[in-house]
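In this view, the complex is presented without one of its protein chains, the others remaining in place.
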């Protein structure tokens, strides 16, 4: 493993020091000649134009980078040392247009097309959940993907406010319509909270998406649930989308649409470890909203989840 | 169901918009001609004159109304749609006298007498726990009620500071003395924390109130405990009093007398769902103290509990 | 003066109690039969779709209503009792579409057209500064208005992000292009901070808008500056737009694009008192962003400014 | 000067270390044999039972003691070294009854009677402003005092909520009725904010209390205003009462009834220095409410004011 | 039991009142004649000179004392009334030198030598974890001790930053080198999080220290784990060191090096109760960092753990 792709150690430079890149990795822009060596790219998507409730995830990548300097080299639970297995780099941020939804979606797809063209698997820090749609447009352009989705909401709604099609509550409805996801290989875990109606759940049932509500999650436990999730994903190419509001708001208050009664932080890690063996082509951690948690605790839990995602991506078949 | 009693949907008006009433229900004052149609009234009791420790619950109803605009129409776990089953309205706030305990108690009883006279079951947002006493004086004026009480304290103490009889640590001692509660039908769940002595517990034992400490709660689990609670309440008329400090302070920091080692947010909802079938004549959620949680997380958990209470009240026999 | 339009007194109901409307005024919707009696309408514009930097003003009206319950009946400095001079009411919130800029602009103009048609002068609580554009489209539909504008930015930029025309940095450029403002009767006060270029200032100079930078403001003092502002506005119809970031961020931290070195809170009030005699057809207070000041201090200063605006509107010729 | 009465130096023990007494003075209870040596006693009055709006000053003494450990031995502006001039000690807290207003008033008067009997001049940290009434009952039991009063409110109201006589808005009305103050020697400085009516000001005018509103304060400046205040107090015995809300809320947000447009922190100190030469028999700093400023900035400004008060008391004729 | 050693009751003096000593115990300095009567001494170690990451534990004792006034007389779960069993006192703070690591270590050992010489068992509130080293140097000067250690880190590292031997990550490596601990009687519980390498764990394995990672803790449960810990400690003299970061950061955010996925607050108490019967010669609770939790929730949990430690020390054989 090249020294270039080795994160700076806290034994050399204290973790509060230095320009903060994701996990203290080198910053390699899309125009950098070393891009060709990168295998997994950590990317910020600082955009929340799809947010219908409390905004703020546009600030997520900044705070996640800050807190990610607390992450070290080895997974304490699994022993995986991802930075020695694959070349990882911080590819910087997608440039959004905060005042134009459609332009932002286009900018993101363009960015991820370049990432995919470079043979890099992306691990994205959002941004709101609408960011996942343009990522899927790039990664699933030529065939549908499976998806394992951790969230308290299905994000399968048809539209909002009398016909607005692109919000953070609709990305997977659009992805289904565009053929980006194979519903038989999609599993949504942790769904809960009050609802207006069951339109999203009816759609999931109709197309064959498996939804595991949090009541079932608590009753069965993370290991059993993840065994089913792995079975649904099978050995096909799979995307992993992790909304921080999957986790209970006591552990992750910094998000816009929390729902109480969720998993704790240990379970939040366990479910990612349960992805071991899944063929992951990309992943994201979205909806971290720093204005609602200036302490950074949510972001620290977020980057801890990202590190777990990175470990299963690094060892993914 | 009349449109009048239907809460405003977040698909029509975003949840951060509009004058905040409880759960976006219509505001119907006691003088409003439509009062006669109301079946369950959501009421604020912005008073903390009985607080002997850290004050603040007088601000509870304001923050709870604010966060309650995040609540939608249907219970995600049980499927109940309370607003379609019963006419619900925000009846506004009881007018307290912040500088006079006895006057405030009188004002509250007067208010709840009118509510009861209108045939409305009250769901109250406190306020400190002394607020429950004047509510019981109205609701139990003519016969004792059963009570299921979630709390980390029994609130059964005799007096404070050398003879002060009316504090938030004494409401149920007074209620017992006044014949408002049937001790054989009272169950207190979640009791914990350090104590000065066992005077409250000795009293409970002497009169036959069932106290389930948190150690027993954790050992048996919410479902088993609630089966016993339902059995204690039986099929008689029962009041439900829910002190937010029942929940662990990591989930509900915004309260004045927290005790560590409590239930988590999922259990906080489970116990209310476990009230299914109880004949509930009124309920409250008290001791939310916004100055100790400006983030609103405690209030959001509080209104989530209130929505669960509303659901079991709406389907109550 | 009718009792109906008299705010609830804190001597009757404590200020932390009750459903919070603006300044504890009656809530009169656009469909309410009493709308015809209203002379000044307090309106919330919970929308920040034009924000290019830190979001949050969509939450402004909610927090401003909350803190406005601290406002009493009489201006301590000028003695004006506005609620006895004109019928004031809370007209509720404009319904925005958080995920669609153009739709939101249209919804707002529609709303303010109805307000104007009812003969009501609006006092708006934003919302970001782009909200002022649709208001002007309604109020200035038939002739250009003068404007006195308190801000640290001119909001006169042409476009952002390669051609995005509608952001909170462009409303007055658009208003000028649409003929809604008479540049000879426009005065901008408090401008400061770093800039990318001088395109906005060059435009102001070219069309004849008077810009008073904060250095001049500090050197001359509020009274001298406001004498000039009144002279610029003359006796024609004038709109007043007050961006909370006019005030130094130590006094008003809850905003998205602060600039240090601004006026203090006393000067913040003085400048509004200096509008005495101006013929005000409408006013706004925008860019209060609660996520950046959960304490509510910014909102309290904001509603204090709104009350001063209400006083000069109530006595306006 | 005895070593016993010398505060611990931060050069010996860091200022964040040690059990926090006021200004790191010795803790001398009323039963301590060394009480007889004390000349100025710093006392906490942890009570806010008179608060009609946002509570919290009961926590003031605790936070003020904490922050007071930042205070050193010498006044940087005047050179006074108070601890070398007079024996100062922390006399502990008055024991209040949080749930009984009248009992608390009695407990306080009893405590201050003992302080006065010991020949000690008290410097009190509140508590809300109603605390000043029982202090005056002890200190002015045998003749009326003069008073210099810094505040944004007169606290001269007759009653609240339909006849409640004892609130933090009424102490000086009661003190006048009880003959504790000589109105010709009373001066109130910094009055501002919205009002319900002018009942308090009319009373002041009728009895001859001089009220200097903040507009006059800003126009004349602290030095001129304090010259008048000294003249009003004359050479008679005078009490000084300093409500932290005299200061602008940007400097002192931690209080329950803030009013914007107040003096800055430098002026907050200047006015106390302007008391030089006044014959001060006691002083207080009230209405610091820690729940509204957990950062402690308000308390630090509060103890800085208390140190200035101590300096003018130490050099008082 | 002497009244002198009885904490002040909240029924006599409200818990927010009074000069805050640990658990409202008498303050007995090392020079106080009553020192000879003290059996367990509560001591503050306000020092964080060994901190390599986020600082702040120097402020721990102050905040822990503040929150400890919420603790009452009796353990709600076990019924133990420690203050009636042993004479407890607040011995004040060790005087550290914030700018000199070696001097501070020496000052602390000197202090604890005096404590040990007085026959007092210390219960220390840190400070960072390096504070435990000088404590062990005093307590284990003449023979190695067993240790039960709750933490998310082993603190067994050799050195930092190219040879720095004394940091909060190295105390137990130094203690092992100095013969202060018997590795066969040391058990470390809760270890988790990312790591740079396994040098600490390899050392533990080499010398025979038992490390129980959090994954094992969650799988086995607190009771089973504590049975093993008691067995390891045996009936020899044992020190208990409790790093607040043992607990999940949702429950204890106020610490410098949090690791997600830890025990909840109930388990945090359970493990201490599981020390029943261990022969405890001293204990500490370290790494509470108030700047990262101004709300005090972490400190309240910290003192709740300290009270549990006190209970098992009071009943220790």
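Per-chain numbering from 1; labels A, B, C, D and E assigned in written order.
Keep this in mind: a residue touches a chain if its C-beta (ideal position, glycine included) is under 8 Å from a C-beta of that chain, and two chains touch if they have at least 3 such contacts.
Because the structure is predicted, anything quoted here is derived from the model rather than measured.
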Contacts of the hidden chain among displayed chains: A, C, D, E
Absent-chain contact - pick from E:5, E:83, E:112 or E:160: E:160
Hidden-chain contact residue, picked from the options C:41, C:126 or C:249: C:249
Residue in contact with the excluded chain [from D:36, D:77 or D:227]: D:77
Hidden partner chain, residues of chain C it touches: 52-54, 160-162, 191-198, 213-215, 218, 248-250, 253, 257-262, 264, 292-293
Sites on chain A contacted by the missing partner chain, in the whole complex: 12-14, 16-21, 27, 44, 46, 58-59, 61-62, 65-66, 90, 92-96, 98, 294-295
Contact footprint on chain E, counting only the chain that is left out: 48-56, 58-59, 97-101, 103, 160-161, 164, 166-167, 291-292
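By definition in this document, only the chains that are shown with their structure count from here on.
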A-C, A-B or B-C - pair sharing over half of the A-E contact pairs: A-B
Distance from chain E to chain D - Cα centre to Cα centre, in angstrom: 40
Between chain E and chain C, distance of the C-alpha-averaged centres to the nearest whole Å: 55
Multi-chain contact residues (two or more partners), chain B: 12, 14, 16, 52-54, 58-59, 98, 160-161, 250, 264, 292, 295
Topology of the chain contact graph, where touching chains are joined (line, ring, star, complete, other): other
Pairs of chains found to touch, sorted by chain label: A-B, A-C, A-E, B-C, B-D, B-E, C-D, D-E
